[in-house]
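With one protein chain removed, the remaining protein chains of the complex are shown where they sit.
Read from first to last, the chains carry the letters A, B and C; within each, the first residue is number 1.
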């Protein structure tokens, strides 16, 4: 499998919605431009930060079309095909292929409890039916079960998957996959916002941080320090980003869930930075309250993140 | 909300597939006929036992069309609209309305962690946009979180939902909902195969047992004993059914997950009884092995379940 | 194993403490007298409702001595020997034997994750070293893992354990153990406050409800209805008790944990009924607030539970 280079900083792009809850195409275009200007190495559309599992098929396809159009081949576009089963994932993935995605990203099956063997069968079915590299997306907080590290290594060796996006928070397991795939043309990407420096020190090929929507420049700098082997500088940049990441905790946890709090914070920060127009998330996710958004503004200022002047 | 009577025995009908994995319409017709002949009071199509969350939109719609056609108004048809978010559920639910469903069944959002308040907002959005009674389907093993009992009671009092299908296994919570909705025109249905007698003694209005596909006559008898207040007889019938339910444990739990084991067992039993043709489940769920299916045959014989002679 | 009859209503007696946190011997004597007067069939001292896992060894021994003294052979006394490992449980259990316990109750090991096989080895070690019947206490909410039903059945058949106290909330599993031990001299006891009627309909030999400290007469009546096969009357008594059980929810769940809320409520109710003097629980469990205790008083009045006039 010789696919696109899946490395570096690859933000999982948010999906801006209008006040009415429809896809906001101009805002998504501006957001993509903002990320490209910051020097990202790829864009992942249709991931968890993009609320893709929640969007209608129409909105998913329109978002991908928009991103592919703006990116125009400058960097690889990874497209999420997140759904419960192989036939449903294939429906999304075939659309993504047709619309120009460079790679397809799929999680383990969810809503149903499956065995490790069945997770393996799932990825083998996908790879056998698709013409693009398949990225395994390990996000047990959402799917209910972890893709076992040994299975990832096995699928990598068999050429079934081209990369892992690890959003499990388990760095020990991530390191085991790194060790087990060292000799392969296989990319290990971390989805962590707060351990990106440590993942890179451990050998990760790329990072896919949701917070990268808000501060892509920070993660691009962090990745640069890592490339230079300056781990103390990478750690210090990480500290600043981790402090910024606290914007996901300003919402009242009794009122809204952690996903609303995180995605709402990303979008509110993008509104405050002037990149998108509305902080709205997909129903039934709750919006942040004005006072909560104000606190996000305070934290952006502390982090030195001013409104963006000109966007493509 | 004055909807159809959602009471009695309402099996969540399996979705027979062909060897190629397509919907097997004639087999589904036979299965519906088998259930109706046994005297069931309703049919729930598109539930977890029907693998509905895994099927493509095309297969879901075709299954509902088939069931509505066979049932032809004899009993209510409940249609599952199982998906992650409000817009996605609405897409399924509007199709279900158009195809003739008498009620729509939806779970809490999944893949994303939501608050209780957001679950409430979800059902309010659905009810506000649909013309059919909405049934809340509580299945935390699949969605990752329980619909709190107090929320169910609140939504019932507000006329948002017309019924609860409780597959949580929490009889204490179920009883609390029963107590809290006593004065309403609200139906409490249990999804338990093994505690149906106890749920009915507790006041449940109906039962929705997956095993009811295999032995609908048994659950119809059980419900009859309950109607007569003969709780010892209901318990004894339940014991027989619980023993039969052990067919879901014949598969090797290292090899396949519990959903494959259960749904595969129901389908294999229906094949052995001569109702459907193939035991196949949706990818990537694994099929049972021949030796496992043989053991299911043994248990059917012990339970006195012979092949069905004539089916409509 | 021919031991004492472990059947009927066996409250897990609370351990009254003084304001200073020491064992309140006179209060414990009054509480035992209250339970005996109500007609209970046994007393379980040193269980979870007795805070036994939290008490010092001195307090545990003193509580057992007190109960054995008051009971004076009228009914069996079961003594908890709750600790992490076999040697630690044996230390407690040998003391309990010496002090006059009729049976010893032990959980699965905790603090360490063990296999089913190791849980089995644990009970075999205990039974081999003790002269009293051993009761397996299944309380996964506290130990972190369930004792598998098949293991209970195996240990029962091998004469290792004489009874099961099931506080798992899993009625289906409880029924499986009942079915698997039907031909043995083995007692299946439920620890549920809210499903006691259903457990008895299912064939349980006894009930061990923590709420039985507060309203022993209610559970004695419920057990009487069950003995008479009057399941509707048992259910109605259960409904009243379940409503009373809501006293465990009056405390603010942000402030104190569920154990403090439940044990504090039992003790506060016993203070209000005039049976014991202080509602204090073991450090660091938090006491209820005065306003919370007032609400408990309201619910006692609704349930018709007046202060007890004369206690032995």
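In this text, a contact is a pair of C-beta atoms (placed from the backbone, for glycine too) under 8 Å apart; a residue touches a chain by one contact, two chains touch by 3 or more.
Given the structure is predicted, the values throughout are model-derived calculations rather than measurements.
In the full assembly, the chain not pictured is in contact with A, C, by the touch criterion defined above.
Residue C:144 is the one among C:39, C:69, C:144 or C:274 that touches the chain not shown. When the whole complex is considered, the residue among A:232, A:291 or A:309 that touches the unshown chain is A:232. For subunit A, the residues in touch with the chain missing from this view are 169-172, 175-176, 179, 192, 194-195, 197-198, 201-202, 229, 231-232, 235, 239, 242-243.
Hidden from this view is one chain, which touches subunit C at 21, 48, 53-57, 59, 82, 84-88, 91, 109-115, 117-119, 121-122, 125, 141-144, 253-260, 282-286.
Note that only the chains that are shown with their structure count from here on.
Interchain contacts link the chains end to end along an open line, per the touch definition above. A straight line joining the Cα centres of subunit A and subunit C is 50 Å long.
The set of subunit B residues touching two or more other chains is empty.
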